[in-house]
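Here is the structure we will look at, set down as structure tokens.
Rather than the whole complex, this shows some of its chains in their spots.
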Amino acid sequence: MIHPSAIVSPKARLGTQIEVGPFTIIHDDVQIGDGAVIGSHCEIGLPSALAEGAPLVIGDSALIRSHSIFYQGSTFGNRLVTGHRVTVREKTVAGENLQIGTLSDLQGHCTIGNYVRFHSNVHIGQKSSIGNFVWIFPYVVLTNDPHPPSTVLRGPRIEDFAAIATMSMILPGVTVGEGALVGAHSSVNRDVAPNTVVAGAPAKFVCNANEIKLKDGTGRPAYPWRDHFHRGYPEAVVAQWLKEAEARHVSA
Amino acid sequence: MIHPSAIVSPKARLGTQIEVGPFTIIHDDVQIGDGAVIGSHCEIGLPSALAEGAPLVIGDSALIRSHSIFYQGSTFGNRLVTGHRVTVREKTVAGENLQIGTLSDLQGHCTIGNYVRFHSNVHIGQKSSIGNFVWIFPYVVLTNDPHPPSTVLRGPRIEDFAAIATMSMILPGVTVGEGALVGAHSSVNRDVAPNTVVAGAPAKFVCNANEIKLKDGTGRPAYPWRDHFHRGYPEAVVAQWLKEAEARHVSA
């Protein structure tokens, strides 16, 4: 149901069973799949010359919470979920089931894989490249200008399964390797090797990720996190993770 | 007065002399005391299964500024004051005269005492426990997952009269003792003793809090801050503080 106070362009191409909350605006160049729920006070498909005519495309089963802003010119797979007051600029290309926390700000011109989770108040600079199953926690900033202000833009690259803890920043052009963990409140100015932990400002090597133990009383390794943390992922994906974990333990 | 563009559920239980601004939504499961002023573009009592049927309960004389979002399932004492664009999730339980600054994000499932002040852009993770007369300054984050992502949740505990300065983070399960000060830009990974100052990343002991002198030309100790800072507290509370301060000076 579309609330009568919402302003929805007749040119927007909306799927079936869409809900749109009060005082929300949906502009012309918008294409949204079936079953989307869009909260109140949003602005969806904000026109922008920087989108070069591309529409905003959102897959099926999206949940966009109130006061959020999406520009035209980005593309999202199915099951996009956002918190409140997110901002997404032009030319963001994201896979399935991206979650974007409250107040997060995606500056556009970036690529994001499948099943990525941004927690609250994350800032993703332009030219960032983010893999699959990545976690980015509150107040993390991905930067892109080595010597601001300049016209050089070098986005960071965050590989599959990496996790960046709260209030850390990733400096321009840095790669955080697959399965790596950046500790909280770190400033990362050089590449992080896969499956390692770094922390500090500037961030330094702490240990291999699998040396950290979970604080749940089991003494199991905390990383790879996919060995124990499965909330919100598809059953088939989790089954594969468990199979891989078992293979690792057998071979170890 | 309720603005004609506001959408107020007839099921909401509102006190007398309520003001509701334009384009604000008040949902069903809401109970607000007398004399509340609610700004424009808010969403109050957002329905949520996580509230397990509990309403949003707000005491008398609340001031909620524009673009703020409160979920159902939290409880606030009298004289709640918020800035703009605050977000408060389910199962926040707070005492009297809580102040929540612009852009602050309370993730719910936390307890907050009386006369607590959150400045702008504060992030309070779930399971946080906050005493009375606590101060939390801009861009402070209280975290709760020791090894993210995991299912372990260990909220920090902030005791009475503690102050956490700008852009600091408190790591999961840490206790900041009564009257302690966390310096700006710190990362606190172990308990802070009462009435001490810590700073740095990781935060280390700096001195006892009463060794810091106010920069107002008097040379008085800056802490306990309640000896000199009284703005916004009830007269009876301040009178008691002054009596305690005198007793301390006599005995010293």
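Should a chain be cited, it is by its letter among A and B, assigned in written order, with residues numbered from 1 in that chain.
Rule of thumb we're sticking to: a residue touches a chain if its C-beta (ideal position, glycine included) is under 8 Å from a C-beta of that chain, and two chains touch if they have at least 3 such contacts.
Because the structure is predicted, anything quoted here is derived from the model rather than measured.
> Total copies in the full assembly, please; the file places 2 of them.
3
Going forward, only the chains that are shown with their structure count from here on.
> Could you please specify the touching residues of subunit A with respect to subunit B in the complex?
The touching residues are 5, 22-23, 39-41, 66-67, 83-85, 102-103, 117, 120-121, 135, 137-139, 163, 165-167, 184-185, 200-201, 212, 214-216, 222-223, 225, 228-229, 231.
> Enumerate the contact residues on subunit B facing subunit A in the complex.
That would be residues 5, 7, 23, 25, 41, 43, 46, 67, 69, 85, 87, 103, 105, 107, 121, 123, 139, 141, 143, 146-152, 154, 167, 169, 171, 187, 201 of subunit B.
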